[in-house]
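Questions regarding the structure given below will be posed in turn.
Yeah, one chain of the complex is gone here, protein chain that is, but the others are all in their spots.
Think of it as A and B in the order they're written, each chain with its own count starting at 1.
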Amino acid sequence: MLAAAGVVAGGLALSGCTVPSFGASPGDTTSSRSVFHLWQGFSIGALIIGGLVVALIVWAVVRYRRHGERIPDQHQYHIPLEMTYTIVPILIVLGLFAATMVVENKEVANPRTNVRIDVNAFQWGWKFTYPGSNAVVVGQTTQAPTMVMPVDTNVHINLTSSDVVHGFYVKAFNFSRYALPGVLNQFTLRAVATGTFFGQCTQLCGLYHSLMWFNVKVVTPSQYTAWLASFHGSAAATAAAAAAAAVRQQTSSLVPTKLATTTGTH
Amino acid sequence: MVDVLERPATLAEPPHEAHGPTGLLKWLTTTDHKVIGLSYTVTAVIMMVIGGALAEIIRAQLASPNGTLVSLAQFNELFTMHGSVMIYLFAGPFAFGALANIIVPIQIGAPDMAFPRLNALSYWLYLTGAITMLSGFFTAGGAANFGWVGYAPLSNSLNTPGAGADLWIGGLLLTGFSAIFTGVNLVATIFYLRAPGMTMFRMPIFTWNLLVTAILILLAFPVLTAGLIMLYADRHFGTHIFSVAGGGVPVLWQHIFWFWGHPEVYILALPFFGMVTEIIAVFSRKPVFGYKGMVFATISIAALSLGVWAHHMFTTGVVLLPFFSMMSLLIAVPTGIKIFNWIGTMWRGEIWFSTAMLMALGFLVTFLIGGLTGIYLASPPLDFFTHDTYFVVAHFHSVVMALVLAGMAGLYYWGPKFTGYLLNETIGKVQFWFLFVGTQVFTLPLYLLGLRGMPRRMAVYPHDPQWQFLNDLSSVGAILIGVSTLLFVANLVVSWKRYPAGDNPWDGQTLEWFTTSPPPHHNFYRLPPIRSERPTWDHNHPDHRALPHGHRVEAPE
Partner (left out) sequence: MRVEARFLLSLGLFFGIVGLIYWLWSGEDAGGVMLGAAMLLGFLPGGYYYYWSRRMRPRPEDDPQATTASGSGVVGAFPGSSIWPFTLGMGAFFTVLALVFGIWLLVPGLGLVTWALFGGVAESRRGGGV
């Protein structure tokens, strides 16, 4: 059974594009792709089992409608049948668990890497700090700060929260993680395509929870290096910090009453 | 008055009726489990209507990306109170306080609950708890607004000052004690007041499920109560149990909350599973298929449900993923056994499609959807992907709407027993179709919304107007569900004392159908011999007893 699950998962990985997506999308990181294949595998299983059960219900409903006052056979037990539908689901569950563990172990692994971003969530915005450089990006609510990261590179994220529980969620990465006060949450993202992706807070964090937005911009490694370099020089750093502070102050005193319909970027 | 009851062999006719006060004083002083159960039922249905009204406002707000019906602050109050009312004030009390209170003692041949005055106290704590929680809307700062899960530190006094949050805690303390007392009462009743011959393995599945529910209540609710007291202490006594600043641990609240919260899911669900089991058996004219398997499946679900709490916390990054994933996936096995046993009960039966049976079938299909999507969420990578999106919202709304269908089935099935009058079947069937179709139109788009990245608890979604269509579709479903609720109320009015039920309108199998409708004070004046879990059926159809345990089904002729 485990082997069969492995074969199914492997087969799915190879033929991912021919299997329906079941509403999800492959996403743009290595993990998001394997999560997507796991999603497809679970969906196929769910459809088979769900279809079987619905067929049984429909058959029973159509075939055994009451016709008269006849009293049917009063059978109550069928031990082999009951054993079957106890043991088969256990095997299916073990298969699902094995497939889960394969994907999960890859997803939660933190390989060594040189690229590190410290992400700090606060009410109601995000601060992206790049250790080893002067780069700091801060923004609140609909100003949506942009986290810049290189493509095809393991990016180590250190996620923290300054106040309440927030959720770091990027739909295109098929991934979310809580930002917890007092906890350092670490994970690794490896984007496989460049582009700008929308992210937002998913864990209720108070008044402007719906508007706690950010963007993730995946660029080529050379663009990334250049972007980091643009923050060099102490004057620039001071200016950036001052600008960030100003942004914070401004947005905390003046939160948009009429909601912007466009996503601002830095 | 205290009645010292002797259990007579038989009486020729019903004993004299209940004595004591009448009118309002009767309601205030009653200790009769049937009257208390009826009070519970009426109060819980009112709570369902209130919670439903809050849901309709939420759906109206979300019908456009920049909804301006309510403010951001009001929206947070709305979904917090919608969830709180539905879980704490409707589903729970309806599951173990309403029909259970009326039916369980009768099903085991008991004259009342073991502790009638404690039972009355449970109701008063529930009612005052509900009033306490809802009165938050009338305070200056508004009702609680930190979600029905009240995650720390959002729920501390710094982030959520004001009386609304304290009233939420106070209301939960009262309803929590109410639940604990009901749990004690149910266990004592089932262990000590069964009729002669009613062995444990002859109790109807509904009673078994309520016993297991009561044990779960006793295991889980004290944890919530303790957590709430800690939360209150953090808010007002300067402790730092859940705040980082004083060396506390915010995640501890999530552990405590979900250690109650996941068993609570089964505290809500198991009674409804029991109702559906009884209803499917009666309307298929067959015994429950795999009765013992059903009992062990229920016990397994309860046992496993205490070891899965952190699957609500997969994305915290601080819980043991494989353990909770495996335990959560395993719950699918006993749940699957139940579903197959329900189908086995219908198999080669003679199915009567009364409203109650239709509702039970609607439950089966809806619960199947909710159950299968639950298996996805037991897998941490898929949970990272869908956590706190509308996929989760859709999943648990499929489950709880299935429970609503089952609860309606229970009201149509047992209502005649405790009122003496049937409900109108035609209106009931129309109501069923509105409720069933409405549920699917309401939940299915939400799954897609979640997969397209819409997080839950969003008052507005201006950055992705494409979400609007699915939201609108879901709102249409919510309207259909609202219509079905109105139809139910209309049915109550139309059927008021109109269609006398008789003692046993459905050819019921268990003891409650042996006594009169409504049952006399202290329920029985005679009892049949109890030789199986279907004493009434055995009495009415002596030639059609269930085939003995281990008996193989013959090949179809």
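In the analysis below, a contact is a pair of C-beta atoms (placed from the backbone, for glycine too) under 8 Å apart; a residue touches a chain by one contact, two chains touch by 3 or more.
From a predicted model like this one, the values you see are computed outputs, not experimental measurements.
**Student:** Which chains here touch the chain that is missing from view?
**Tutor:** B
**Student:** Quick one: say which of B:G37, B:G51 or B:G170 touches the chain that got left out.
**Tutor:** B:G170
**Student:** Using the touch definition from the top, which of B:A73, B:L252 or B:V437 touches the missing chain?
**Tutor:** Spelled out, the listed residue whose C-beta touches the missing chain is B:L252.
**Student:** Pick out which of B:S71, B:T199 or B:T426 touches the chain that's been left out of the picture.
**Tutor:** B:T199
**Student:** Across the whole complex, list the residues on chain B that are touched by the chain not included here.
**Tutor:** Given the touch definition above, chain B has residues 1-10, 18-21, 26, 28-31, 111-112, 114, 116-121, 123-125, 127-129, 131-132, 163, 166-167, 169-171, 173-174, 177, 187, 191, 193-202, 215, 218-219, 223, 232, 236, 252, 255-256, 259, 299, 302-303, 306-307, 309-310, 319-320, 323, 327, 522, 526-527, 529-531 touching the missing chain.
As a working rule, only the chains that are shown with their structure count from here on.
**Student:** Roughly how far is chain A from chain B, going centre to centre by Cα mean, in whole Å?
**Tutor:** 31
**Student:** Within their complex, state which residues of chain A touch chain B.
**Tutor:** Residue list for chain A touching chain B: 23-25, 31-32, 34-35, 38-39, 42, 46, 49-50, 53-54, 56-57, 60-61, 64-68, 70-79, 81-82, 85-86, 89-90, 93, 96-97, 100-101, 103-104, 107-108, 142, 163-165, 167, 169, 171, 174-178, 180-183, 185-187, 198, 200-211, 213, 259-263.
**Student:** Give every residue of chain B touching chain A within the complex, in rising order.
**Tutor:** 65-66, 72-73, 75-76, 146-147, 151, 153-154, 159, 244, 249-251, 284-293, 315-318, 321-322, 325-326, 329-330, 332-333, 336-337, 339-341, 343-344, 346-353, 361, 364-365, 368-369, 372-373, 375-376, 379-382, 384-385, 387-389, 447-448, 451-453, 455-465, 541, 544-547, 549-553
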